[in-house]
Each structure stands twice: as C-alpha cells, then as structure tokens.
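Only one protein chain is missing from this complex, and each of the others stays in its spot.
Our next item is chain A:
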Amino acid sequence: MSRIKEFNLPDLGEGLTEGEILAWLVKVGDTIELNQPIVEVETAKAAVEIPAKWGGVVTRIFHEAGSVVEVGNPIIAIDTDPSAGPLPTSSGPAPETPVASPTPATSIASSASSASSASSASEGEVEAGLIGGPAPGGRTAVLVGYGPRTTTAKRRPRSGTATPFTTATTPTPPPAAAGGSQAATVAVPPAPVVQPAPPVVPPAPAVPNRTVQDPTVQVAVRVGPVLAKPPVRKLARDLGVDLATVAGTGPMGSVTREDVHRIAEGAKQTVTETPAPVTAPAITAAPVLDGAREQRIPVKGVRKLTAENMVASAFTAPHVTEFLTVDVTRSMKTLDKLKARPEFAETRISPLLLVAKAVLVAAKRHPMVNSTWSGGTGEIVVKDYVNLGIAAATERGLIVPNIKDAGRLTLRELADALNALVKTAKSGRTPPSDMSGGTLSITNVGVFGIDTGTPILPPGESAILAFGAIRPTPWVHKGKIKIRQVTTLGLSFDHRIIDGELGSRFLRDVGTFLEDPEAAMLRWA
C-alpha cells in the first residue's frame, strides 16, 4: 500500500456530478487527523465540510478554492505515514510542491488525472478508473456516479465463442493486450491515452472486404468508451455491429438503436452491392434506406392485447379448421320474408343474423362445442349458455364483443343485439364487460369480400366460425346447374375438446340450417 493517498471528491448528495471548492481548511505540509475538516465544498444541493478520510500530512492540494471539480477527481493527497521518513521521489510530488496552478478545473482534471494514472502508485489501492480511484481525463459528467471511462477499457473480453467478434480468422489478442475495444485490439495496439480523442478517429487503411462479422472490416478505433444503453449493446451484438465504429447520435454522443440499425443495414448494403471498403460509409453517411421510410408503431392497447391473445391461443389450443360450402339461396329468401314482417320493419337485418341463429341452434344440439378447456383444474367446462362473440374491425383494432346468453333471445332481440353490438364497437365505446366471457364466436370475413379463412380461437373459447362472402355461383341444384347464392363456412375448433366428428357434425348443422332455415327451425328448434 502506498503511503500517499489521494482523496477523490465524492458524490456528496445523490447523483451529483461536481462541486465547487469554497475554502481549504488545511494547507500543504499540515498534519491532520482522521475526520478533521479539510475543505468546504458546495454542490448543487448543499455546502458541506468534508472530513479527512485519513490522518497524516497533506502533500498536495489539487484545486484552489473557487475551482469546480468533477466528482471522482482527486482534490487532496495525504501522506498517511509521515513517520516513515522522506518520500521517494517517484511516488508522488514532494511536500513542497506548490498548489496546482489555478487554471480552469476541467483542464486540471484532465492533466491531474493523467498524471495520477501515470504514477498510479500515488492513489490508495484503487485502480485508475474504478470507483474510488482517480478519474481518467476527458470524461463526460453523468448524473450518477463517476462517469464513463475514456481510457483503457477495464471490461473483460468475452471468452470462448460467446462473442461474434471472435472468429477463426481472428488472432486472439494476448491477455496482456486486452484493452481498448475489440476492434482496437485486433487492428491496432492499444494507444496510450494522453489526450481526449474525438469520438471516432478516421478509419485505418481500407482492408479487403469481408463479411460484416469479420472484425478486421470495422477497424475504426474509438479511443474512449462507447456510450450506449444495455439493450442497444445487445442489439449491436445480435446484429454483429461493433459499437466502437458507430457514430452515436443520441444524448452526449451515445449510440442509439437507430444508429445500430443504420450501421447494420449500411454494412449489409455495402457488402452486397459494392466491393469497395465498407468502413467509411459504415461510419459516416450510410445510405439511409430504412429509418426515414420505416414507421415504428408502439405496440399497445388493442393491438397489444390482440397479439397476446392470438399468440396465447394459437400456441396453447391445437387448432383444426374445416370448411363447408353451402347454398344459402333459401336463407336469402327467408331474410327477404322477414324484412317484410312488421316486427322487423324497424330493424336492419343481414345474413349474419341467420348465421348467428344457425350457430346458436347448432350449439344447442352439440353442447360440447360451447365449452372451455380449463387446464388449471384439469376440467372441460361445458356451458349451458352461449355468449356469442362477434369479431368486429374497429379503428382501434380487432375486438370481439359478445352477446350475453344469446341463446335465450328471440330472433328480433338477437337482431337488435347484433346491431347494437356492431354500432357500439364501431364508435369505440365497447365496455370491457362486453369483451369478456365469450363462449363461441363468429368472424364475418365476408364483409371484406373474402371467401373464408382459418380463424384463431379467442382465448377460452373452443370454436369460432368464419363466415365468407355470399356470391352468385353456378351450383348443382336439383340435378341442374343453376346460379345460386353460395358461401363458404370455415370452423376452427380446439382439438383438445372437439374431435373431428363433433366439429364436422356441428359445422354440418350450421350448413343445413343456412340451406333451409325454416325447415331447420321446424325440425330442431
């Protein structure tokens, strides 16, 4: 342990970056005791006296009163064992060394800390750059702590194959040279840092083009740390981008996600399109081929919920989808008859009404279709009621409000409920209660002119019917080819609960109903 210990200005509040020396209470040559007040420092929060961390003799005072000192920089040096005799000249300035010239503190910080780095014996036991150690020069103040380091990186290199930069063509640097960025250790020897360098120095002479993964491609050497948040660092690693080669556009020159994407894309473009050295464009003006022409939409609200529901459903319930093409000409005629009835005079009815009724009637004949897989309790919950969900496209996205206990409604009530549900959904005022508790659903893809689809089950439901567009179609009717109104039904069901036979019978019943609703009602309802 060295006799001479330097005391660095600590963070006196919570997250302070600097302090102003108001007055020194001791001078070089003074003998001081532990906890004796040595200096008054004013920070953004308070003016405080700092007690000496060690007893001994003051050998050096780094900053005059009036200086503003960054947190982490040495302010005083103390010989903690003056009785041991005169100091060896190499271990630090002699006691009679005058106070450092009162130049602006920031420049002092640089030179003083460089000096202390060079004669590192003058600091306690703390390595330069570590907390409690002397501050390397040229650092940028940050809100909390001592700020990032600008000299040799202390970060240990990754071992083994974990890092994409370690390829077979890369000579592994000897451990002793492990300093600076990865790129630096490969392309150039770690430069001794004597002055703050610009964030990115010009690239080394171009090398033959290789893949992006090859570290020798990205030879730009950053002297100093790369500022980037951990997720950005991970992104860079995933994309094979050496952060040291990226000119950051974020706060304080930090590298942002966009910067990384830009370099990754730029490098790709360069690699695939031009055989020229990739270094220069990759660093400075990579052609902006995405960025401005990509829109980034935060995933939230209905979109987020939909995504979660769809993923949850698709990867928990084994889906089976069956199709049935049916002649719904008679349904259309029934609809016309209903429209002529006085009780339907004031309400709007559509084929969806009959599809809904068909599903309800069929569900009554096959109750297992209207059930939930309850994995937690190891049960299948079969419901005696149908909360009929209707998928609705709204401005906010897909929602599936449901009509509670739809099986108990008369046809007129069902028509009103459907209209109300769609109207509310379109206006974006569907209450959460309408969107929970669905047991069986219909998605009317026909309104988009689509024939059919393979819908994904809303979570907790075991069957969903896709109702396609109704088109005039040549159809074999009573032994002859006629133009008939034809549609395709698609039924997805949860194969954990519903076997192919049950699903087929249910879908067949829906089809039979739509082929002749009046007969089906007479026979089944």
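Please note the rule applied: a contact is a pair of C-beta atoms (placed from the backbone, for glycine too) under 8 Å apart; a residue touches a chain by one contact, two chains touch by 3 or more; residues count from 1.
Here is the rule we go by: contacts and distances are computed from a predicted model.
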item: From "Sarcosine oxidase subunit delta", "Tungstate transport system permease protein", "Potassium-transporting ATPase KdpC subunit" or "Pyruvate dehydrogenase", the hidden chain's UniProt protein name; value: "Pyruvate dehydrogenase"
item: Option from A:29, A:51, A:318 or A:375 whose C-beta touches the chain left out; value: A:51
item: Hidden partner chain, residues of chain A it touches; value: 7-8, 10-14, 35, 45-51, 53, 132, 155-160, 162, 175, 178
